[in-house]
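I have a structure here, written as structure tokens, and I will follow up with some questions on it.
With one protein chain removed, the remaining protein chains of the complex are shown where they sit.
The block that comes next holds subunit A.
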Amino acid sequence: MSIKTIETPIFECETGNYHTFCPISCVAWLYQKIEDSFFLVIGTKTCGYFLQNALGVMIFAEPRYAMAELEEGDISAKLNDYGELRRLCLQIRKDRNPSVIVWIGTCTTEIIKMDLEGIAPKLETEIGIPIVVARANGLDYAFTQGEDTVLAALTHRCPEHRISSDKQCQIDQKIFPDLLTKQIKKNYWEDKSDNHPPLVLFGSLPSTVASQLNLELKRQSIRVSGWLPAQRYTELPSLGKGIYVCGVNPFLSRTATTLMRRRGCKLIGAPFPIGPDGTRAWIEKICSAFSIQPKGLEERENQVWNNLRDYLDLLRGKSVFFMGDNLLEISLSRFLIRCGMIVYEIGIPYMDERYQASELALLQSTCNKMHIPMPRIVEKPDNYNQIQRMRELEPDLAITGMAHANPLEARGINTKWSVEFTFAQIHGFTNVKDLLELITRPLRRNDSLRDLGWTNLSV
């Protein structure tokens, strides 16, 4: 057997001294996604202050999240955790009556070893609302990985795909009366008519983007039987042996592992549907898992590329530097290289080579195809060192967090805030234009300022 040797990616690891959002920020988009949820962040003023400022105006719109702010008595264990959480959750039930309360564990609950996982089941039966525990803290995770911990925790709450026995059914019925009646029966009956095993997609996307992806797959006569998370907690998809799952975002490795190991699902490892190249590869992988011959995909991809000419002209030959803070970096780099850009460095908080294997392979083949060397991938980057490197490389564009954006701009380096990629709609064929709109915005803006002679404004 001959193995074609291609340049293998080299991963470097720096000090981890980089700026990113705390993973508790995931409540910002998850409470909006899961409409009947309530997120309770059990932490300190520090966590609250971060959320309040990072979420900006959303705070004023009576969001379905709150802080359980720990006080000195909670830390010194003078107060009883169970009693305190019970009091707050009853309050939440009274005010909002959610279908699920998600507890977000923070650094403080980790350090004082508050037994959230132990308390939740007891309290759940007492107050009659499911309580899901996700430990999305800054000790262990970065930014978008917060969603990963929440989805991994939700995985355990998805109903079983096949109803195993009448007894199990009765037990389930007690705990999740709503779930059983609708979703399980629906899956149970409908699956029989499909020409492929049931497919569940995981990753939180705005509902319009989710239906766009559903539609893309439908064109290949693949039916998506559910999303994790669904629009409502009571509509979580059923999982189990025989269910195929596929991720839509690169930061969901824990969720993927949990789906495989704990729920017996089959994972389709694919690049992520970001950019037309990624979307096509993603669909192809799913098709091939079901032995379906993809139809008209190549034309669809080409057509999208053709519509992007103006943007591509602007990007071709330009260089970009990812400082790294949200784990979308590999997919975005791969897409930008395909657009004709040169990537100097891909900073990334955490690299799961197994979960991202297909994406990495696509990155490599894209580099080959575009005849450029594989960029260096820097895990746990060091922002200070990166800025030194950037001074030498002088990239045309730096994709970076908000802490560095203004100072870099003042030094004449175009920047794009990385956070926008997590909030904007960037998945699938339909949204490529928006994605490029984001990326080219600083270039277009600065093009129009170029002749004014005030590029470098640092003091």
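Miscellaneous remarks
The working rule: contacts are C-beta pairs under 8 Å (C-beta built on N, C-alpha and C of every residue); 3 or more make two chains touch, one makes a residue touch a chain; residues count from 1.
Simple rule for what comes next: contacts and distances are computed from a predicted model.
Within the choices "Trafficking protein particle complex subunit", "2-oxoisovalerate dehydrogenase subunit alpha", "Light-independent protochlorophyllide reductase subunit B" or "Mitochondrial ribonuclease P catalytic subunit", the name that UniProt assigns to the complex's undisplayed chain is "Light-independent protochlorophyllide reductase subunit B". Considering the whole complex, the residue from A:Pro9, A:Pro98 or A:Gly401 that touches the absent chain is A:Gly401. From the options A:Gly105, A:Gly138 or A:Gly324, the residue with contact to the chain not on display is A:Gly138. Checked against the full complex, the one of A:Phe21, A:Phe202 or A:Phe251 touching the unshown chain is A:Phe21.
Residues 16-24, 42, 44-46, 48-50, 52-54, 56, 59-60, 63, 66-72, 74-75, 79, 84-85, 87-88, 91-92, 107-108, 110-112, 137-143, 384, 387, 401-407, 410, 457-459 of subunit A touch the missing chain (whole complex, contact as defined above).
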